[in-house]
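A single structure is presented below for examination.
Complex shown without one protein chain; remaining protein chains in place.
This part shows chain A:
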Amino acid sequence: MSSKKKTILKVIILGDSGVGKTSLMQQFVNRKFSQQYKATIGADFLTKELVIDNKNVTIQLWDTAGQERFQSLGVAFYRGADCCVLVYDVTNNKSYDNVVSWKDEFLVQANIKNPETFPFILIGNKIDVEENKRQINNKKAQQLCAQLGNIPYFETSAKEAVNIDQAFDVVARNALQQEESLDFGDDYTDAINIHLDGESSTCGC
């Protein structure tokens, strides 16, 4: 493990169209919010320098189109991801329902070596709306986190910059941990794979 090597943390942001992926990223990186963002086409990324536990890292946040048919090209840029942020809109049931699919799609397309331990973060965005427009309450969100393997959850407002830094701090820490675990080398991850294979052979389903 070389500490001189510049650490780039690659983070993929996924979720339905219009949940606020671009806005979250812009708010975190550029501290701004605009009503004028266009629907993302293809893929783009922003970077930000961070210091985590005295370590300088560059976080690279990848933003993608939310309409499902465009995901077949995801394989081109998911590769090498260190963390995946799943975003839904708290005023939109369907975007919540789709989170599981986004996670699965990501795991397959990104060629993740060890899906059991790969870091995911769940974000429920748009909490600035009036309570009566909210369709997903905190309890329901926690259920989803449990279902996804007790992943960290944040409720944010990209518009009013609520909880953005807190969420991305955890994103960055998890990504760094993931990045460092990969440096243990192939022997380590192979051992895990063998273990998983063993498990699967006892599974009767």
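The rule we apply is simple: a residue touches a chain if its C-beta (ideal position, glycine included) is under 8 Å from a C-beta of that chain, and two chains touch if they have at least 3 such contacts; residues count from 1.
Simple rule for what comes next: contacts and distances are computed from a predicted model.
Set against the options "Signal recognition particle subunit SRP14", "Eukaryotic translation initiation factor 3 subunit F", "Exosome complex component RRP46" or "GTPase-activating protein for yeast Rab family members", the UniProt name belonging to the omitted chain is "GTPase-activating protein for yeast Rab family members".
Here the missing chain is touched by one residue of A:Ile52, A:Val129 or A:Leu182, and it is A:Val129.
Counting over the whole complex, chain A has residues 17-18, 35-39, 41-45, 60, 65-70, 72-73, 75-77, 91, 100-101, 104, 107-109, 111-113, 115-116, 126, 129-130, 133, 193, 196-197, 199-201, 203, 205 touching the chain that is not drawn.
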